[in-house]
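The complex appears here without one of its protein chains, the remainder shown in place.
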Amino acid sequence: MSDNLLSLKHVSKEYSGNKVLKDINIELKKGEIHALIGENGAGKSTLMNILFGMPVIHTTGGFEGVVEIEGHEANIRSPHDAMDYGIGMVHQEFMLIPGFTITENIKLNREITKPNLVSPVFGKRLETLNVKQMNEDTRKALDTLDMNIDEFLPVAGLPVGHMQFIEIAREIDKTGIKILVFDEPTAVLAESEAKNLLNAIRKLSRKGIGIIFISHRLDEIIDVADTVTVLRDGEHVVTKNVKDTNKYEIAQLMVGRKINIERVDGSNKNIVDETILNIEDLVVEMPGERVKGIDLSVKKGEIVGIGGLAGQGKLGLANGIMGIFPAKGKVEFESKKLTLNDPKAAIKSGLAFVSEDRKGIGLLLEESIESNIAFSAMQINNDFTNNFAGMRLKDSAKIRSHAVKMIKDLDIRCTSPMQIVGSLSGGNQQKVCVARALTLNPTLLLVSEPTRGIDIGAKKLVLDLLKQLNSEGMTIVMTSSELAELRSICDRIVIICEGKVEGVLPPDAPDAEFGLMMSGSKHTEGSEV
Amino acid sequence: MVGIEEKGIKYKDIVKKIGFPTIFIGGFWILILIAGGFLGISIATLISDTIKRAGMNGILVLAMVPSIQSGTGPNFALPVGIECGLFALVCAIEFGFTGWAWLFASIAFAIPLAVIVGYFYGKLLNAVKGSEMTIATYTGFSVVAFMCLPWLMIPFKNKNMGWFIGKGLRETIQLDAIKGAQKLNDFLRFSLFGENGFITFGGEKGIIIPTGMLLMFFLCCVIVWLYFRSKSGIAISAGGINPMFAKSSGIDIDKCRIKANILSTIMGAIGIIVYSQGYGYAQLYTAPLNMAFPAVAAILIGGATASRAKVSHVIIGVIIYQGLFTSALPVANILFEGTDLSETLRMIIQNGIILYALTQVKGGDK
Partner (left out) sequence: MNSVKTYQRLDTTKTSTWAADNIVSLIFVAFTIFGFIVSDGVTMNYFLTELSSRFFRNTFLVLSLIIPVVAGIGLNFGIVVGAMSAQIAIAFMRYFEFGGVLGLAFTFLLALPIAGLFGYFTGVLYNKTRGQEMIASLMVCYFANGLYQFLFLFVVGVIIKVPKTHPMIKPDGVGVRMTVDLVPVEDGGLKYALDKIYEIPFMWAILIVFACILLLQLWKIYRNKNNPALYRYNKTTVLINIILSIAMIAISIYSILTNSSLMMVRKVPVVTGLLIVALCIFNELILKTKLGQDFRSVGQSQHIAEVSGINVDKTRIIATIMSTVFASWGQIMYLQNMGTLNTYGAHTQIGMFSVAALLVGGASTQKAGVKHAIIGTLLFNSMFIMSPEVGISLFGNALLGEYFRTFMVYGVIGLALGLHVWRANKKGKITLN
């Protein structure tokens, strides 16, 4: 009989034939702080969804393997079950109602009630709320976390750090909480708030609660965790005691891969030493991918890779330049000032964008391939139109012939140019997006997450396409969460962390360097902890 | 083409393509026609009435297309455009126009008025994104109620319009007094299977085709169809279904919505002028209050949804809607003696269709 609080044994999960978790084995003892680290897509969220009984797991075929709590097999089929087993989760996005008080939020759907005159007849739901008792419980939970604020304050207007603590307070208020999972808890916190959080976590672990701590910040992991597990591509790479390892090792394990995408060096590539795009102190308000000040220069003819972990801001860069999300700063393209927050101006000046949100921003899913391809060029450059009675009517013949050409050039698999884009496969949809951007005849192409959701075979085709475009003279700025693909075709890779440029690496730099930069360890090296 | 797939035609696909409401209501109409035939009602009359009413209402239903395509849902504020048209119509009478001159003057006055009103109303709609349908309904009601005041107070002197005693305009203005009634209807009117065999010009029997009015309706359909094949129209349609996509291509969504609304208001204004001449009367005061709902129901019956509509939906929808209720009245009168069930039937079907369309609107996620 193990004395483990939690055991995950041979846990695997498949989504439509795609294995996202392969044979994971993790153990957690009472009072242990166990860190979980991995790149995007490593399987962290899926693992937590399994532990927490989220519906998305069970509606897609369940999972293999066994979850044991205190030595006994646990059957967790819903968040409610997870709660009964004593598992609590502090999410990244706060589940707090701003208009309610702290007490009401903490006690949401777990309110304490007293029977009254009508409740015997009409049921428990008509019992009176015991506000006094609820306030007392809340006070206790808040005190455990050393929080001084009054429990009857509305949550709206409280600083983010406080909201984080209220989330924690809600979990520890649940009776019998044994395991707490923290999902990137310090992501939105200022430095001092993060320190307080780590102290609170230590305090909770001393009470015997087992903590699972998901984070990309290596320094925090080294600081507070007892053990660390590295996941990579759904596989369990290693579990080590933090005492027995260091930042470099963890970083390298996080990034390093056995199989690399082959890099074919374009040795005859001419990169002129001319700056085509200059970015100064760019700030972008993209929810979830905030940019807090990026400085970057792109040379004409190169392929620049923009990498980094999810939520760190790399996707915000291209979106900010193209005016999709509010931005401010100074951007110069071909030595001319680029007006920000103006998609039309960006496109007219010679920039084109293939968005990471293929189905949301990239395509009109209910329209035909040819309509999608011709759209931007028609709206901005008046291509594919004829003048008729004062109106600019679409020239169906031209749209058709251009679409046919694009389908041939990019090898888009479809039944005809009139096929509805929504019925194409992911890879072909991506090609339609690229076709639309290319129809604008851009000088510089920004492409984000070019192979997301595409199978291995098609991935190579898309990357080859980008290489070919580049060899014909197009400058490309490629943003991707898959380091491997960046390293396979980019001339240099810029790593974004915490909304700023953390550093620039050549594609053949050692794995550990990438890992450290992506987790933001480099910049705290000199500063005290 | 690489990879052409063979698709077998399945029943389910047909139903999905045409749309459940269309098949249901369309089938119901055909049933009533058959019943009418058995009961001895002249099918030719029923069809003539259907065509006439379809022509009368067609442009009002057409006004739904721009607002649906631009993402603001069906234009529940159709009364706004209608009041523009009525005001123009009344002014044209006051300035002494009669006959064809009156018709063209009304339209000429209505268009600029509708442009201005449509512009401001469009700005209002931009401020209330997400609740356009509710706000539209109440704007429509408010404008109709408000216009009752000018109707009552306006110092117009034309005898054909005013109350016999006191100031203000009558509730119903007879258009044959100014030779405006049936003007379009009678233009090049002919009938099929009438007095002189297959085609009789100016005939009174058989299936009567009000050519002028149908030409007007057709003209407006062509204008709207062309508009949505133009760069602006394509931008509006994209903005209505996927604002982020449109924005990323440099489209100003707010401006598009205003343009669409102006077009819709113009259609409403022209629509009521055509309707009134077809009916023979112009109805002021509270008559336009509920005129949006039949038009909304008609386009939905034609196969449109709250977010996508085509001109073909307008034509199919207005024929089925008017056909059903024009035919139902005489049939119901015979079948259920004494009770006027057709109005009740209309309330149930018309509003039921709109409710059904509302349940299909996505976007109200928890």
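Letters A and B mark the chains as written, and numbering starts fresh at 1 in each.
Definition applied: contacts are C-beta pairs under 8 Å (C-beta built on N, C-alpha and C of every residue); 3 or more make two chains touch, one makes a residue touch a chain.
Predicted model, so just to flag it, every value in this text is computed and none were measured.
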item: Among B:Trp29, B:Phe76 or B:Tyr275, the residue in touch with the chain that has been omitted; value: B:Phe76
item: Touch criterion as defined above, residue of A:Ile97, A:Val272 or A:Met418 at the omitted chain; value: A:Ile97
item: Touch criterion as defined above, residue of A:Ser16, A:Thr59, A:Asn75 or A:Asn109 at the omitted chain; value: A:Asn109
item: Those residues of subunit B which, in the complete complex, touch the missing chain; value: 76, 124, 127-131, 133-135, 137-139, 141-142, 145-146, 148-149, 152-153, 293, 336, 338-341, 343-348, 350-352, 354-355, 358-359, 361, 363-366
item: Absent chain, residues of subunit A that touch it; value: 79-80, 95-100, 104, 108-109, 111, 113, 116, 119, 124-129, 131-132, 135, 149-150, 152-153, 283, 285, 287, 325-328
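Here, only the chains that are shown with their structure count from here on.
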item: Inter-chain centre distance, subunit A versus subunit B - centres from mean C-alpha coordinates, in Å; value: 48
item: For the subunit B and subunit A complex, residues of the former touching the latter; value: 1-5, 226-227, 229-232, 234-235, 238, 241-242, 244-245, 247-251, 308
item: Residues of subunit A touching subunit B in the complex; value: 322-324, 342-345, 347-348, 353, 355, 357, 360-366, 371, 375-376, 378-380, 382, 385, 388-389, 391-394, 407, 411, 413-416
